[in-house]
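With one protein chain removed, the remaining protein chains of the complex are shown where they sit.
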Amino acid sequence: PAPATRADGRVLAVPAARQLARELGIDLAQVQGSGPNGRIRVQDVTAHGQGGGEQASAPQQQAPTQTQA
Amino acid sequence: MTKQMDFDVLVIGAGPGGYHAAIRAAQLGLKVACAEREYLGGVCLNVGCIPTKAMLHAGEQIAAARHAADFGLTFGEQNLNIAKLNGWKDGIVKKLTGGVGALFKANKVTHLIGEASFVDPHTVKVGDKTYTASNFIIATGSEPAKLPGLEVDQQVIVDSTGALVMPDPVPARMLCVGGGVIGFEFSHVYNNMGSKVKVIEFLPNIIPGADADAVREFGKIMKKQGIEIATETKANRAEKKSDGVHVELENVKTGEKTTEVFDRVLVAVGRRPRTDGLNIQATGATVTDRGFVPANTRQQTNVPHIYSIGDVAGNPMLAHKAMKEGLVAAEVIAGKPAEQDAVAIPGVVYTSPELAWVGLTEAEAKEKGYEVKTGVFPMSASGRAMTLQATDGFVKMVVEKDTDLLLGVHIVAPHASDLLGEAGLALEMAATASDIALTIHAHPTLGEAVLEAAEAVHKQAIHIMNR
Partner (left out) sequence: MTKQMDFDVLVIGAGPGGYHAAIRAAQLGLKVACAEREYLGGVCLNVGCIPTKAMLHAGEQIAAARHAADFGLTFGEQNLNIAKLNGWKDGIVKKLTGGVGALFKANKVTHLIGEASFVDPHTVKVGDKTYTASNFIIATGSEPAKLPGLEVDQQVIVDSTGALVMPDPVPARMLCVGGGVIGFEFSHVYNNMGSKVKVIEFLPNIIPGADADAVREFGKIMKKQGIEIATETKANRAEKKSDGVHVELENVKTGEKTTEVFDRVLVAVGRRPRTDGLNIQATGATVTDRGFVPANTRQQTNVPHIYSIGDVAGNPMLAHKAMKEGLVAAEVIAGKPAEQDAVAIPGVVYTSPELAWVGLTEAEAKEKGYEVKTGVFPMSASGRAMTLQATDGFVKMVVEKDTDLLLGVHIVAPHASDLLGEAGLALEMAATASDIALTIHAHPTLGEAVLEAAEAVHKQAIHIMNR
């Protein structure tokens, strides 16, 4: 399930997460978001990439060390 | 990219879309040229965004001097040197367009002077020289739409470009045909400078695209400031006579016709994409019947190495959309994973107060099937607004009912355009009204009205009663 995808097709993801998903060739609709309403953050995309859900097609970015306060 | 080409990218048009594309492409290491036939900075810097804001500021200072009497500051007779006003505005334009030239040089963007015309999909002609490039970015912008019966002479019947030159003396009676953003910005300027201004709009509402409540509030304020507004009204024809321009106005509902006399008539009925002289057919790129060159979210036309950005690519015709699309096109060409994936494109009317919005209007949200709740906070309850002598307007927030997800923010307030930063970021970050309500906003700031509108969504605003 991908709760971040809305009825109107919009995927709830912050801009940097959208950018990273494109860079890694990951379909955001497959990513589990950890924020409110399933909002996808950068670390969710990174985790998805590492979890092997999708083959990363580009070098991965460093995951943020600090989570949302 | 192919070796034999003169350039990796050739950008056509140096408006905000084109110069952003050219500079970003150069930053990313590409060999870039930008062809421009008229002026660096395009419509935006030369005859659009920038000179209008200069005129608006000048007009607002005249109004401010009048309002200063409220706190005991009065002045002897006031004098407006109109030549100096026009010169000051031109100076700002010159500084900024000169800046674009300097940035081109510093970033090693080759500036080709002249009209670019396609010879084949990889070749353009500029002046009497031809250049080849691996990629092209069409950024040729737009021009004012014309209105049959009102021929622009740039003296008494003007379009937005002519309206930027304030005549001496300031026209006593001014008609603005078109109640959109550009029309209201000029009407506000002329009104503050002393003209008696009438705005006519064909549609039932002014500022199409903005939230209905915000537009109602905005219209009320403009009227209070002395601007006459007639909706569902059109101008049929204009005749120049010794006592002014006689314009036949028609109420489109009743068909009733009247003739009124003005000293200046501004035609501001929209803009249309501009591809004349470009010989775009030589590339195979599609042009719509309305003249747009459509692109995908990577800004590519149907011919993949030909990109289209800005006004010529489609609505909304706004500089910041052009800039974003310029950056995306440049990055895609450089092999970066860029995409025009903006959740929302903000809009602003730079009057005083400003009308600014980003995201869905209440009506749009409902149309899209959202169940919405809204929160409104009036500027009259803002301490900061009181100290700025500017308590007209409100902040309205449109939020999805179940999820608290922010859908749109609509602001009529002083500095509304500055407050858009938070609203825009919130939409892009998929923020909820709670995210905004839980964030400390400095006191006393206008931004507290954004906070309070978010609280009002939850019926927990502090400085108003929540119903």
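All chains are identified by letter, namely A and B, in their written order; residue positions are counted from 1 within each chain.
Just so it is clear, a contact is a pair of C-beta atoms (placed from the backbone, for glycine too) under 8 Å apart; a residue touches a chain by one contact, two chains touch by 3 or more.
Because the structure is predicted, anything quoted here is derived from the model rather than measured.
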Using the document's definition of touch, tell me which of B:92, B:119 or B:287 contacts the absent chain.
B:92
Among the options B:277, B:291 or B:421, the absent chain makes contact with B:421
Per the touch definition above, residue among B:80, B:119, B:203 or B:303 touching the missing chain
B:80
Among the options B:251, B:286 or B:439, the absent chain makes contact with B:439
Considering the entire assembly, which residues of chain B contact the chain that has been omitted?
16, 20, 23-24, 27, 44-45, 49-50, 53-54, 56-58, 61-62, 64-65, 68, 70-85, 87-89, 92, 95-96, 99, 103, 106-107, 318-321, 323-324, 342, 344-348, 356, 358, 381, 383-384, 386-389, 415, 417-422, 424-426, 428-429, 431, 435-436, 438-447, 450, 459-460, 462-463, 465-466
Per the touch rule stated above, chain A touches the missing chain via residues 14-16, 18-19, 41-42, 62-69
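The criterion applied here is as follows: only the chains that are shown with their structure count from here on.
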Cα centroid separation, chain A vs chain B, in Å, comes to 33
